[in-house]
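One chain of protein is taken out of this complex; the other chains stay put.
For chain A:
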Amino acid sequence: MTTETTSTRSTAPLAVTSRRPVGPRTWVTTAAANVVTAVLGVMFLIPLLWVVFAAFNAKAGLKLEWPGSGFSLDNFRAVLTPETTYRPMWNGLVLCVGSTVIAIFVATLAAYPLSRFETRYKRPFLLTILFSTGLPITAIMVPVYGLFVQLNLIDTIGGTIAFMATTALPMSIFLCKNFMDGVPLTLEEAAWTDGANSMQTLRHIVLPLMWPGLSVVTIFTFIGMWGNFFIPFVLLLSPDRLPASVSIFTFFGQYGSVQWGQLAAYSVLYTLPVVVLYVLLSRRLGGAFNFGGALKG
């Protein structure tokens, strides 16, 4: 394993070293890889820069411009009103916190028997859950609208929260079960012998131990909810109940021409919470993307 050659092929002498080969070819490849990566990065960056620059530019248009002498906080001052920002943000917060709390609570409860016990119904149930994670929620919005009209739930915060929580449930149950599987059973067995019931062991033994995993699922669910546009767009009607994701449309058509600077400032404010949450999450997230191992049922 320690035997390597320089990457110049054919007659290169065998070098007994554990270092990576550093031939001229490798050097060129590495430099090229860095340049290409950086170029791709810049291409991803350019559209992103507009929102930042325009937010601080009082005279922002559609093109990317360094604010320069036009630098001001006027755009933020203009949008930081109860009408434009505070209420939609508050509505969004109520919807997202409400549905995330419900989803995580229900998912944790559901994950417990799925992780701890064996019954003949477990496998079909897990398969159904797995199947539901793939269903396009967009497609069921028309029937859900019909259902909400029938049940008189249309334009209610409670109904919308319940539905949003349900859409997050399959994934949350699945992830919760996987994280719970990682908590060893021996501690619980001791508690059971001492007469604790399973809900007590879940509360006092399992949950504290799976806290890191659970926080990942929670933040992940919240980010998904915060960005969700279609569900509140269909299920909520009154302007004063709309969350930030939907009320962003009021920047259009209301005054004839669009205040791009203000729209950008509002976008920055609306995006900030998920960026902060993502930064908190990022160190732990890596493992969640390992579908080779982590998603084995």
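Rule of thumb we're sticking to: a contact is a pair of C-beta atoms (placed from the backbone, for glycine too) under 8 Å apart; a residue touches a chain by one contact, two chains touch by 3 or more; residues count from 1.
To be clear about the criterion, contacts and distances are computed from a predicted model.
Enquirer: Name the chain not shown, per its UniProt record: "S24 family peptidase", "4Fe-4S ferredoxin", "Carbohydrate ABC transporter membrane protein 1 (CUT1 family)" or "Electron transfer flavoprotein, alpha subunit"?
Expert: Missing chain, UniProt protein name: "Carbohydrate ABC transporter membrane protein 1 (CUT1 family)".
Enquirer: Determine which one of A:58, A:78, A:97 or A:110 touches the chain that has been left out.
Expert: Result: among the candidates, A:110 touches the missing chain.
Enquirer: Out of A:68, A:136 or A:158, which touches the unshown chain?
Expert: Of the candidates A:68, A:136 or A:158, A:136 is in touch with the missing chain.
Enquirer: Contact with the hidden chain only, please: which chain A residues?
Expert: Per the touch rule, chain A residues meeting the hidden chain are 1, 3-5, 7, 9-10, 21, 29-30, 33-34, 36-38, 40-41, 44-48, 50-51, 54, 61-64, 105-107, 109-110, 112-121, 125, 127, 130-147, 162-163, 165-167, 169-170, 173, 180-185, 189, 192, 198-199, 223, 226-230, 233-234, 245, 248-249, 260, 263-264, 267, 270-271, 274-275, 278, 282, 285-287, 289-293, 295-297.
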